[in-house]
Every structure is written in C-alpha cells, then in structure tokens.
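I am attaching a structure below and will ask some questions about it afterwards.
A single protein chain has been omitted from the complex, and every remaining protein chain is retained in its original position.
Right, chain A next:
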Amino acid sequence: MSSWQDRAEQGLSRLVEASAVERVLISLAALVMSIIVGGFVILISGWVATCSDPFLAQQVLISIPGTGGWGVQFPIPGSFCYNPIQVYKYLFVGSFANPQTSTLFPPDFILDKFSLAVTLRQTSMLLFAGLAAAVAFRAGMFNIGTQGQLVLGALGSALSVLWVAPYVPGGLVGSLILIPLGLVVGALVGGAYGAIPGAMKAYADANEVITTIMLNFVATGIAFVLVSEYFKNPASQTVETRPVPGAAVLSPIVFPSQASFSILVLVGALALAVGIYLLLHRTAFGYDLRTSGIQPEAAEYGGVDAKRTMVSSMALSGAIAGIGGTVYVLMILGRWQQGVPSYGFDGITVTILAGNNPLGVPLAALLFGMLKSGSLAIDFALGVPKQLVGVLRGLIILFVAMPEFFRMIGKRVTTPEPSGAVAADGGSRIEGGEDDE
C-alpha cells in the first residue's frame, strides 16, 4: 500500500526534523531545570550555613504595588545566607568581568582579561575532552575513559618533551620541534590507550562502559607509579615531573602571561571541532562511524567493518583526549603532576549537553568553561563553595538523560494537534535521514 508507505515516510521525516530542534530544546530545558534545582540547593545550603549578614532573615516584606512600600510581613524560618540570583550572577558575570562592579549590560561593563582568560582556558580544555567523547559516542561506543586517555597522553607528551629537550636549541626553533612532538606523542599515547577497550569490545565482546571506567583507574595508578618511581622531579615534594623547558610552553598571546592561556590553542580546538564535523559528515569513514552508532546491524549488513570501526573510533577519541592532555601539560601546568582535574568527565557532560554534535560542543564547552571559572568568583566573593559547579554538572546530565520528562511537560502545556493537520510540505525533507543532531 503506497499510502501506508507515504505515511511512514512522512512520519520518519518529521521525526528527523523534530529531533534536531528537539535536541536543542531539550538541552536548553535541561539547563533551565538545573538552574532552578540548583537555586534550591543554594537556598537550602544558605539556610544551613551560618553567616553574619544573611540576605533573608526572620521575615520577608512583600510589598503591595502602588502603595509606596506598604506591604505584608511574612515570618520565615531561620536565615538564608546565599541569594541564588546573586550567586548565578556572580557565576556567569564572574567568568569574564568583575561581578562586584559590573552588571551584565553597558555602561558599567568592564571586561576582566584575567577572568576571561581563565574561562577560555577551561573552554579549550573542555573542547578537547568534549570532542573526544563525542567521536566515540557517535560511533555508539560509550567511552567513559577519556579521563584515563587524557592522563596518559599528558604524561607521554611531558616525558617525550623532557627527553628530547636537551638536544634541541631554545627559542622558536625549539618550540617548532618540541610542541608538535608533544602533540603527536600525546595523541599517539591517548589513541593507543583508547584503542585497547575498542579492541576488547570488538574481539572479546567486553562491555566498553566497564572497561573504560576500569582503565581510568589503571591509567591514574600507572601514571602515579611511573612518575613517583622513575620520573620524579627530585627537587619537589609532590609526585610530579620536572618542568618542561620554556620553548615547549604554549605561550600566552593577547592575554596576561600568568593566565596560562594561549588563544592559538582555542583556535586550534575550534578548528578541530569543525574538522571532526567534516570528518563525520563528509567522509566515508564518518559515514561508517555514524551508521555503526545508530544501527550497528544494518551498518554491518551494508558492508561496514564493525570491528574496525569500533577500534578506530575509540582510537580517534583517545587521540583527541591525548591532545587535550598535552595542552594541559604544555599550556596550563608546565609539567605532569598527579591529580589531573577531571576534564574527561566534564567532557562527557559537554558532549551529552551538545547532543554529541561536534558543532554544538564549543557552545557547551563555553558554558561549562564559564561555570568553572565563575565558580572561583562565587567562592571568593560570596563564600559559596566552588563545588557547587559539580552539583550543577550532575543535574544537567540528569535532566538531559530524561527527554521524556520534558516531552511529558510539553504534552501537558500544548494541546495535541489533530493528526490530519500536520501536512507534509515535502520541500523541507532532510537528505540522509540518519542525521540525528
């Protein structure tokens, strides 16, 4: 029956179109919900905390409009130390300006170069981590192991740069040798470590969620033992390598030197995002990768070597994470040190929020970059622990995980249209129905 077929096709194309918009809406709704729930967390924690100058105490005045300040006094239990609206203002404004003197809008808006550099530094790191996770997720591989790949990539590049540094001259020539060397080694080590769970999934059917989580712990342990036993900086108390030479440092341009942020790295990360998008959508490899992610059986039936795709997508994912590790060592820290921040897990959050779309990753990375940098402002100026951002990170993932929640709300709010009213207008049908972002 052709009408049956038509209807199915219409439904499918509507689904595809809807899913692009829907993904964006769900991410935004998840953000809003997290901000609301986070607000309650702030209120409650402010109620528990003690402070000399609460923003709400004993009673609250609700004024009646038009009476010039007359109102009703409501008693409230206890006192509240933190004002959620102010916390959010500091969280966001503090990431690029001084929140005490600035409002969001001109004329008192003054850009603070240092805060902005911190924000963009975090953004670049999250871009690498987010892209790394995105590549694997698109291939249907749940790579929770980007953290381990990043840690080992970071160590590999630090050690290789330290090893080669004595044989190369300083200055620009040195930079031109050492930085690419660090990046290549970081990518190779991260890629190799990512390929391991890929191969285990492909050839032994070992669940990659479990193996990659395990390999994170293994990576941290191995890196710690290697550095503490063999490559430790003898002049230091902590477990860390010697600092890399100045020529290997990705030096700050435009921004103050103590901000440890190079705009070139951000540009490179953005270029990588576009590159990954093109790779996924314009190459045969990308097509194989996406189809294996969406429909593994169909992909194999269509001639895609599923096993090879599993290994190569995980290797690519690990390589990007490894490059992130290199950037961490060469731009931020200047050496490898134990306790690498959990960029890998943040990267997973970033890509989930971005719907695994490489072009959405920069936006999500910027958002989390702002949160991370703004968390310093709330801690410093308002005394709200910066760990709040960790709570928000979890809440965002939780809400993104349940699109059905928002669909149900959506159904309650809007009255369902009669099915006949949705006519297919043919022209807006997207080619290549497997696009799911």
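Quick notes
Just so we're on the same page, a residue touches a chain if its C-beta (ideal position, glycine included) is under 8 Å from a C-beta of that chain, and two chains touch if they have at least 3 such contacts; residues count from 1.
Definition applied: contacts and distances are computed from a predicted model.
Protein name for the hidden chain, per its UniProt entry and selected from "ABC-type ribose transport system, permease protein", "Methanol methyltransferase corrinoid protein", "Aspartate carbamoyltransferase" or "phenylalanine--tRNA ligase": "ABC-type ribose transport system, permease protein". Interface note for the absent chain: among A:142, A:193 or A:336, the touching residue is A:142. In the full complex, chain A touches the hidden chain at residues 41, 45, 48-49, 142, 144, 200, 204-207, 209-211, 213-215, 217-218, 220-222, 224-225, 228-229, 339, 345, 348-349, 352, 385, 387-395, 397-398, 400-402, 404-405, 408.
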